[in-house]
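Notes follow the structure.
The complex appears here minus one protein chain, its other protein chains still in place.
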Amino acid sequence: MSLGFLLLLLLIPGAALAAPVPLTSPEGFRALDTPNDAGKSLSLVWKSSPGDSKARKVQIWMAEGGEAGTPREFKKVTEMPSNARYLKPGDFPWWNQPAAKGDHYVKVPSSQTFPIQDGKRYAAKLVIREGDQEVSSPVSEAISEPNWFNLAQVNNLLFVIAFTGVLLASISAARRNPHVYLRRIAGLDAVEEAIGRSTEMGRPILYLTGAGDMSDVPTIAATVILGEVAKKVARYDTTLKVPHRDPIVMAVCQEVVKEAYLEAGRPDAYKEDCNFFITGDQFSYTAAVDGIMLREKPAANFYMGSYFAESLLLTETGAGTGAIQIAGTDSDHQLPFFVTTCDYTLIGEELYAASAYLSREPVLVGTLRGQDFGKAFIMAVLILGTTLATFGVMIQSDAVNYVLDLFKDFK
Amino acid sequence: MIFFKRQLPLLITGIMGVAFALQYYIPHPVSEEAITHISKWMQIISGFALVLGLASLFQVHAVKIKRQVPGWGYSVILYLAMLVTMAVGLFWSKGETTMNGAQTGFGWIYSYTMVPLQATMFSILAFFIASAAYRAFRARTREAAVLLVAAVIVMMGRVPLGQFLLPWTWDVTQWLLNVVNSAVRRAILIGVSMGAVALSLKIILGYERSYLGGGKDQ
Partner (left out) sequence: MKEFARWMVSIDRRIIFLLIALATLLPLLHPFGLPIKVSPEVRGVYDYIESLPEGSVFLLSLDFDPSSKPELEPQAIALLRHAFRKQLRVIGMTHWLPGTGLADSIFSKVATEMKRESGKDYVFLGWSPGTGSLVISMGQDLYKAFPSDYAKKPTLGMPVLEGVRNLRDVTYLISLAAGNPGIEMWYVFGKDKYRFEMGGGSTGVMAPGLYPFLRSGQINGLIGGLQGAAEYETLIGQKGTAVAGMDAQSADHFVIIALVLLCNVFYFVLRGDKGRLA
């Protein structure tokens, strides 16, 4: 075999590689109503091509669809490089994918250039240009409609329904047996000690319900705990002081404390003004409460609910008066301050657990169990998801996405 | 009467709760218009909450002044301050803090009393943090020692002097914040969010009625 012939054999494949891919009409082009949207938008899909490149441009042309056979006035809507706008994993869930992964997907919303109205037929076509060459796709028609349900979020809805079911089942089970095991929380054992100490010293107990209003979870937990504390206070005949920032919370707490005294069999000991309103302003309230602490020197301070910057101002002043301090909050940004200045701190959900632990109300106990099931599920999903995602990367497969997509939040 | 006080609010809460939970999954413009309409109502109600707060304040301190309870002088000062601010704001300054580029009386009260007072209260935290840290950051246990070491590293890594003297504290601080801190915060966030979802479901389904006020018979 001559050298020339060998060189020719080498050159032909090289020449084949260097030659540009001929321009062909985009395969699988179709227009469709954009899924899961509020309308006034269409989507275009077409298959990717080996010739897709930055130099090759794709133009989207659209026209209002008229009667069949009548000429339509196409308008150029946008232009982009042909190697853009691919459908990637994570764009759509597998049960609601408008095109295969790797295909082109372009959403065309209504704009000033080309307004789109719902219920009206529109025609679309692509024009591919590269250098002097140009080729058009067949025309495809579609009607834009608003959607009544976002199918991409069906997994989210199913989880909400499942969690609701678990919660209701837990509450139902707790109603049948309220003595479900709840882990001991150190701060709660100290409540009795704190109230006893206040009684011995003849000093009042100060109870704060935090910065939130009655629609906040921690405030509701704080009022429940107040009820239990008030029952113990009634039995020991100690003074209870509950300054408030919110008039509605104050009204609720007044009823809660009154009820607690009644249940403890001490309605005579109840004082109407143990719950009093100061102000809604953060630092004015803090200054007022600090003043109460310094003047009246309560022996025990309870900080239950949501707190913000005032937390350290309150707890450090309380620490300075020598009071025993028990805090419970889900405001994670204030936890460091409570932990360093208080004797006991209920962190995050321990506050909600405390209200269930003290009252043993079936609804509260059941809710706690339901939440625990939810958290166990999340932990299982975290482990499964991490393992699958890692495995998917190792074997370079997208098949794991069939499971991972079930737990993703798609918009 | 009981129907209006108990059953009707629960019914409204249940229907609106379910409707607006489902609204999240409905992209149709009808659903968007509904939530816009309701948002307007909620904005109006929020505005009324201001009036409620002000009325409560007036009423509470009026009682204190009338009964001359200890500290009633401060209630008089509060009254005077409120009335003067309202008078200056409404009649003199017409609700504006600046007028034609110049500061109004209302603006003066805001800039020279409220701003420095609030900033001062917040500034006290710097001193309290120091005294709290001095008292509490003792290596009594292993966990306390870990807390102490982490706190010292982060305190150094977050200021230019620390970054200058010990450059590695910057990197360790970034790792602590982005890895350890993020993980723990996520865990707390998940737990707290589950609590919020559970409470919302209980309110919608009528299991939680404390927002209606009153005792256990609710």
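Remarks
Note that the chains are named A and B in the order they appear, and that numbering of residues resets to 1 at the start of each chain.
In this text, a residue touches a chain if its C-beta (ideal position, glycine included) is under 8 Å from a C-beta of that chain, and two chains touch if they have at least 3 such contacts.
On a predicted model such as this, the values are computed, not experimentally measured, just so you know.
Within the whole complex, the absent chain has one touching residue among B:65, B:82, B:129 or B:172, and that is B:129.
In the complete assembly, the contact with the undisplayed chain comes from B:156, out of B:26, B:156 or B:197. Even with one chain removed from view, chain B keeps its contact list with that chain: residues 32-33, 35-36, 38-40, 42-44, 46-47, 49-50, 97-98, 107, 110-111, 114-119, 121-123, 126-127, 129-131, 133-134, 137-139, 148, 151-152, 155-156, 158-164, 170, 174, 177-178, 181-182, 185-186, 189.
Think of the hidden chain as still there; on chain A it touches residues 281-283, 308-309, 320, 332-334, 411.
We take it that only the chains that are shown with their structure count from here on.
Separating the CA-averaged centres of chain A and chain B is a span of 19 Å.
Chain contact summary for the complex, chain A toward chain B: residues 36-39, 146-150, 153, 156-157, 160, 163-164, 167-168, 171, 214-215, 217, 220, 223-224, 247-248, 251-252, 255-256, 258-259, 276-277, 279-280, 283, 286-287, 309, 312-313, 315-316, 319, 330, 332, 337, 339-341, 347-349, 352, 363, 367, 370-371, 374-375, 378.
Listing the residues of chain B that touch chain A in their complex gives 21, 24-29, 32, 52-53, 56-57, 60, 117-118, 121-122, 124-125, 128-129, 131-133, 135-137, 185, 188-192, 194-199, 201-202, 205, 207-208, 210-211, 213-216.
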